[in-house]
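One structure is given here, and the rest of the page talks about it.
A single protein chain has been omitted from the complex, and every remaining protein chain is retained in its original position.
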Amino acid sequence: MPHTLSLADIPIGASVRIAEILTPGNNRRRLLDLGLVPGARVEIIRRSPSGNPTAYLIKGAVIALRNENAAQIMVDTN
Amino acid sequence: MSTINNPGLSVLQEIEPLLPTNTANIKDRIVSSIYQQAESVSAQVVRSKNSQYTGLEARLDNILTSRWLGFPIMLLLLTLILWITITGANYPSQLLATGLFWLEEQLTALFLAVNAPVWLSGLLIQGMYRSLAWVVSVMLPPMAIFFPLFTLLEDLGYLPRVAFNMDKLFRRAGAHGKQCLTMCMGFGCNAAGVISCRIIDSPRERLIAILTNTFSICNGRFPTLIALSTIFMGTLVSQAYSSVLATLAVVAIIMTGIATTLLVSSLLSRTLFRGMPSFFVLELPPFRRPQLGQILIRSLLDRTLFVLWRAVVIAAPAGALTWILANSFVGGTSVFALIVGWLNPLGQLMGMDGIILIAFLLGLPANEIVLPILIMGYISAGSMLELDSLNALRILLLDHGWTWITALCVMLFSLLHFPCGTTLYTIFKETRSARWTLLSALLPLLLGIVVTLLINQGAQIIMR
Partner (left out) sequence: MAINTTLLSESTENSPDKQNNFVIALAGNPNVGKSTVFNRLTGLKQHTGNWPGKTVIKAEGTFSHRNRHYTLVDLPGTYSLHTSSSDEEVARDFICFSRPDITLVVCDATCLERNLNLVLQILEITDRVLVCVNLLDEAERKGIHVDIAMLARQLGIPAVGTAARSGRGLESLKNVLDDMLAGKIAIRPRQLVYDPELERSINKIEKRLAPYLPAWINSRWVALRVLERDFSILEHISNHKNNDFPRQVLKEEVALCLP
């Protein structure tokens, strides 16, 4: 079943699991290195005053991603 | 990932297209494996009770990155830091000036006593020593206050929050979110700001950040701005509020600089450096109680003395050169006066004069010496004058026809002209390109000429 929800669609305060990363190339690697590996838990923490970027709690660190980048990270909500 | 572009790799190059292309898959598997094993080690080693991002941390972020308070707090902190710097630097500056100029008298006496030739004492004392004394007394106190305060914000973990708040603006300008951090560094020193652009991975956005760093007012330019704004803006109100108004004028120039950064970045990313805004990852580190002792020591050693030393090394020869120019004569006029004469028409158009322009030109090695050279030019005593108070400077400038328009144009031109010599050299080292270095000088210069022209002409029309 293809994943339909991306990290950019999740409301503040929710916690999700990474399902699949669609980002290609070097940036994919950078996401993986940050701990965004399939199966990892991510909590959505806050948005910047202007709504973009958004901050996530990933393996104990708070990391901000621009929404268009987060939209390429597919998640499971369970 | 690197591609193969070395001629020595021809064999690999032929075979490469035949290889499976889903290396992404291989990378995923490698990284996932590493994380799995990190997780399993961690599971045996770490016992923790609660979630990681709670309490004080979250509450602070709620305020600092809040919709309504985020931006006002940033502005307030900037103003506060500058205000502390401006008011705090005043007294020690005077003290240093008094001490250093007292020393100058002793030196002059010594030179007289040993019957040194006049040109030698002129070159060494009136040229080199005086410019050094100026740089030290004008720059050291504000730096010794500004840098620790700035390092304090950095150590607290506040700067990444600024980048978090500002990112949308930078995104719209087609720039990288971290450009904001490199700008902050530029407020200390543009050369350091340019080096810090290394934190931006994408070459396109890194170049944009490098080329626009000069729009962050650096520490070498603050004293000029502070002095001029104290003289011309500060005196518009009563004594009690003058430092506040002076601070606000400087803040306004800084904001103009930030706006220019965004505008020029946007322009560059739409013309020369077309491309998508790249991937942006920003860590918001936990707030930590700052180490005050370390901040003082490190900001003093690494930043204050570093910048001061550079200024001293450059100011001495520049002072000597200025003295030589002012004391070599061609047909009865000094070379200095000759150049001033050439530059004067352009200066007048831009709301300034020839002496101001030559001060900026001779100030190429270091922005700190622009004001001293300017003063020297006005006194035309052939050397930099000792000015024990800002009031003396005010009278001097008014005598030479300065109005608030002149002051405004000089302040804007200080924001918008070529970066200092060290910064240019650093840009060259970082980009390894004479073209980009040249562009980094011409771009702000052209902008400065156009802006001061427009402002001056506009003001002339209104005043008429």
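First chain written, first letter: the chains are A and B, and each begins at residue 1.
What we mean here is this: contacts are C-beta pairs under 8 Å (C-beta built on N, C-alpha and C of every residue); 3 or more make two chains touch, one makes a residue touch a chain.
Just so it is clear, the structure is predicted and the values come from calculations on it, not from any experiment.
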Could you tell me which shown chains are touched by the chain that is not displayed?
-> A, B
Tell me which residue among B:33, B:98, B:348 or B:433 touches the hidden chain in the full complex.
-> B:33
In the full complex, which of B:192, B:358 or B:393 touches the chain missing from this view?
-> B:192
Contact with the hidden chain (one of B:172, B:298 or B:400) | B:298
Interface residues of chain A (partner: the chain not displayed) | 26-27, 29-30, 33-35, 58-61
Residues in chain B touching the chain absent from view = 1-4, 6, 8-9, 11-12, 14-16, 19-20, 23, 26-27, 29-31, 33-35, 37-39, 41-42, 44-50, 52, 151, 154-155, 157, 159, 181, 185, 192, 195-196, 198-199, 201, 283, 285-286, 288, 291, 294, 297-298, 301-303, 306
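What we mean here is this: only the chains that are shown with their structure count from here on.
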Would you pull the chain A residues touching chain B in the complex into a rising list?
-> 21, 23-35, 37-40, 43, 45-46, 48-53, 55, 57, 60-66, 69
Name, in rising order, each residue of chain B that touches chain A in their complex.
-> 1, 24, 27-28, 31-32, 35, 52-53, 58, 61-62, 65-68, 70-71, 164-165, 167-169, 171, 177, 277-286
